[in-house]
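A single protein chain has been omitted; all remaining protein chains appear in their positions.
Chain naming follows the written order as A and B, and within any one chain the residues start at number 1.
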Amino acid sequence: MSEITEAPHGDLLVMLRHAPHGGLWLREALDLALVGAAFGQSVSLLLMGDGVWALLQGQGPGPLGQKGSQSTFEMLEMYDIERLYVDVDSLEARGLTRDDLLLPVIGVSTPELSTVLAGHRQIFNF
Amino acid sequence: MLLHLLNRAPSSSSVHQDVLRAMREEDGLMLIEDGVFGAVSAQVQHFPGLEGRLFALREDLESRGLAGRCDARVIIVDMDGFVALTEDAQRTVSWF
Partner (left out) sequence: MRYALLVLGGPYSHQAAHSALRFAHAAIARGHRVETVFFYHDGVYNASHLAAPPQDEPHLVDAWCDLQRTQGTALQVCVAAALRRGLLDAREAERHGKSGASLEPPFELTGLGQLLDIGQTHERLITFAP
């Protein structure tokens, strides 16, 4: 059954497809989402591929103090990011369930992915 | 209609699977840079069901020696044709 209760819509969709720590994609993508929210835009995030690792509980900073993404995700509510979508196939392919995640998410099935993309005026895919 | 850009070969990355799952029936897929390795006949099966809306950039095929190896199911466009595709699509999404 679909978890999407209203038609996806918004100003800005930021797609997160990279895992934290191995690169800066996730951090710099989240920065863009936070700026969008701070500017009053209606912002959605879609985690897909290795991006779903970003929500795994139990992450920490790297040994040189690299920030990772957990702290940023914990701030999302404060920044008024309106929707946090997660590609269910990507979760399952990595052996993850909702219980492993830091935050409640809206699960998106494969047929719904294109609906999420179509519902946003701007898409940035990181 | 969205135009999706893909610059990874299906032999080196699984991102093409995510692109395909996110595409609608009216969307187009443009292979550029290393994405054009997916246009050769032995690889094009990674892009099923895209007849008429799977494109590859001519200059990236030619620079890689693939001009004669591009599968007939792939529509070859030059840079001018690439721009024309972005005129028709309201938005583009780049996958890497």
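Just so it is clear, a residue touches a chain if its C-beta (ideal position, glycine included) is under 8 Å from a C-beta of that chain, and two chains touch if they have at least 3 such contacts.
Keep in mind it's a predicted model, so treat the numbers as computed, not measured.
> Which visible chains touch the chain that is not shown?
Even though it is not drawn, that chain still touches A, B.
> Counting contacts across the full complex, list the positions on chain A that touch the omitted chain.
Against the left-out chain, chain A lists 12, 24-25, 28, 31-32, 35-36, 39, 41, 121-122, 124-125.
> Please identify, in ascending order, the residues of chain B that touch the omitted chain?
5, 7, 32-34, 59, 79-80, 82-84, 86-87, 91-96
Just so it is clear, only the chains that are shown with their structure count from here on.
> Counting only Cα atoms for the centres, state how far chain A is from chain B in Å.
26
> Would you pull the chain A residues touching chain B in the complex into a rising list?
Contacts found on chain A: 15, 17, 48-49, 87, 89-90, 110, 113-114, 117-118, 122-123, 125.
> Per the contact definition, I'd like the list of chain B residues that touch chain A in the complex.
Chain B reaches chain A through residues 2, 14-15, 18, 21-24, 27, 91, 93-95.
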